[in-house]
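With one protein chain removed, the remaining protein chains of the complex are shown where they sit.
As written, the chains take the letters A, B and C, and residue 1 is the first residue of each chain.
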């Protein structure tokens, strides 16, 4: 066991997978000598050379499209999109191509690629360096979407993503890169895709979250504990395919459910969770399925007054829990 | 009053707005001499000339990006994307640029553009000529999203979309182009954005739908009427901004809600409707908020056996209504 | 680095071909493929008009470029990343008439998609023909990625990909060719310029006449070739493939072809093409051009031509009848292969 920051765990995961499997390559903008703008790929260029760690031109569609082709011809590309915000030029390649390669070819071809991208706000990144992009991709059959929240999960899920036979989007909350630390085992381990984690057991309210919000949800649970409210927290970890059972089991137990997400509320990923719970746990509900989410404005504004207004925090989540508990 | 097919109403709306406002232009692939692959712009080239009816190169990002610039410099572009499926190369321009122009510039610049696109399945279009794309855009603050279901609404909403000061996505179900007819008044009228329509009054179950499904929902309501189930049908018409009041008023009355959408179920637009109802009408619900939606496979397959399997139809919706009514 | 034009191949076909290292048998084989592609294509339209298949998209007029260029690849080893007009290309690279007809009928054993995609969306794992989608130009980037993997894995494979001149204005073309040129990848890109993107003439698509001119901006040779000149197409294809094979990098080939049919069975081309133009374009049909050339050079005899036609008719009849009898995909199979684990 060693303590690692979130980004160290990711970097180690990349390095170890690249050592294990010579067919892996890393490609993206500034991933080479610079090691990525957040240093997630730092050291890989020195160790694996420019053939396996490729500084691409500033062309996201190419990064994804070439990854698809390389995957079809025997490589296992790990693409980095510098900021999740800049994944949109590659949207067509991801949604029309990567996601559909297997289905449209009736399993003749697969597309084992991993696309890593830092996302999320609270870092003075403003409208275009703060976005949560998961809702665009979790809707798409054929894609898998992972949002880890601990160094342990980040490394274990990244390994599973790279080894998976299908395209996986791996979103890393950039505010957690250096602020979140945790234990990571020394040996090789994986965390399977498709399993949520109950990160705190409780009896009265289920709070469902992912990414940075999984931490804030725990902090909020601590706060309301003082008010005598017992909260169960679920970290979804893999947003697609979704672990419905863990969620439904919990809500059927607590009878109350709050879905927390940082993204704009309307049509965000949490809407699907809320809809599933409302449909499949109806008989067990003692209150409305509530959502605490970002406001419906186009992106996180830059000025700190506005940014603070945008971002959810433990207290706002705690307030929502109190409201729901009192229902 | 005259009877019009769905596409005739759209064509008339375009023509009349172009006559009314000399700053409107139409641009897209094959919109000129050919009049569009579905003939929605037929006759416009002859009447308004090649300066106002522009056959663009095969470049969707340019179609939208140039529309944004033209709007900023005094025109009112009406862009056609040949099939909604091919809007994805323009995704970055729509989501990062058009949707955010006003907010990011603090109202210094606006972006009054309309983007029309035929969508939907059931026409042997297979994976890439059948998609429902609304979920990708309804999530985006700054965009408006319209899905008309009658010739009357199509013309009236199209006028409102063109006159709106913000970017509007106008999705036209291609299976309805020639199969749906209805009365359209002779004079100028508009249907305001942001208002749902109760298209059938009922007391036991609220069915919420849009596009082709708004018709199927009515047909399903007829079927279950024979079983003695009274259904209220709401055609959302404008998906964003959403008319929450009409929806919530209805569900608070009936106590039961079925959301119907043709798109893949997981993370589709209907999830947001379900989540809103579950959160805001909880006390009135006599059964789970149910969804009838497309299966979670990447697109509508081509072979008729598979296509029929994919597409919702009145009987499947009726089945869901019966289940819900019996709850 | 500059754009060059190969005009007429000149001289009798036989001697020229021999000077290029092609045998008479090679030429006859190429002719046979071209004629087969045409016959299958014509059959598709017959079936469509008879209401037996709902949709056709055609390669008629493009076959000369496809057969000429793709004949230079090593089937089962190299890669072909086709587009919807690549009927002759995929036949040249190993697909059979039966396989094409399976796609046309959208039957369960269809190797392209098991009936999931519209006809024209070719693909075959057995033949290294990548699965085709509908959004144009996306495949350029896949070809580039395949070439990148070939380079990194040192396989020696070459990739040929094709698209229309309309599609070549898409952003993906720019990003793909830039990367291919930058990394000297073994990728041959063929713009099959038929002068139209559905109803939009080339003059409304781009401010240049020769799309191959853009190659210079991507640090690769650009070559223009007459698509009715099959041997000329073979020659530029040969140079490009050999160059790629030697590790010297990519080539952009623009083949000036003609679209002998409407864009697809959903299109009415008389609305935007004049009768005169359609008449004129018939002269650029690669099939009679190549046939005349081979007859003149005595590589083929009229009897040989007739014999080939008879064989092909039988092959197309067989493919049609056989494919029509194959089963439709089952409803149960509709959910298979969204992910690798979705196995029956």
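Definition applied: contacts are C-beta pairs under 8 Å (C-beta built on N, C-alpha and C of every residue); 3 or more make two chains touch, one makes a residue touch a chain.
It should be emphasised that the depicted structure is a prediction, and the values quoted were computed from it without experimental measurement.
Under the touch definition stated at the start, the shown chains contacted by the missing one in the entire complex are A, B, C.
Of the candidate positions B:9, B:26, B:40 or B:75, contact with the unshown chain belongs to B:75.
Among C:173, C:196 or C:272, only C:173 touches the chain left out of the display. Of A:12, A:30, A:249 or A:286, it is A:30 that touches the chain left out of the display.
Note that of B:5, B:41 or B:59, the residue touching the chain absent from this view is B:59. Contact between subunit C and the unshown chain involves residues 169-175, 178, 181-182, 204-208, 213-214, 216-220.
Residues of subunit A that touch the chain left out of the display are 29-30, 32-35, 37, 55-59, 61, 85-86, 88-89, 124-129, 295-298, 301-306, 309-310. What subunit B contributes to its contact with the hidden chain is residues 23, 25, 51-52, 56-57, 59, 61-62, 64-75, 77, 89, 92-93, 96-97, 100-110, 141-142, 144, 164-166, 241.
Note that in this section only the chains that are shown with their structure count from here on.
Of all chains, the one whose mean C-alpha position sits at the greatest distance from that of subunit C is A. Computed from the mean C-alpha positions, the centre of subunit A lies at a distance of 41 Å from the centre of subunit C.
A straight line joining the Cα centres of subunit A and subunit B is 30 Å long.
Chain centres here are Cα averages; for subunit B and subunit C they lie 37 Å apart. Residue positions of subunit B touching 2 or more other chains, listed in rising order: 85, 88-89, 127-128, 296-298.
Annotation for subunit C: residues 113, 116-117, 121, 133-135, 171-172, 338 touch two or more other chains.
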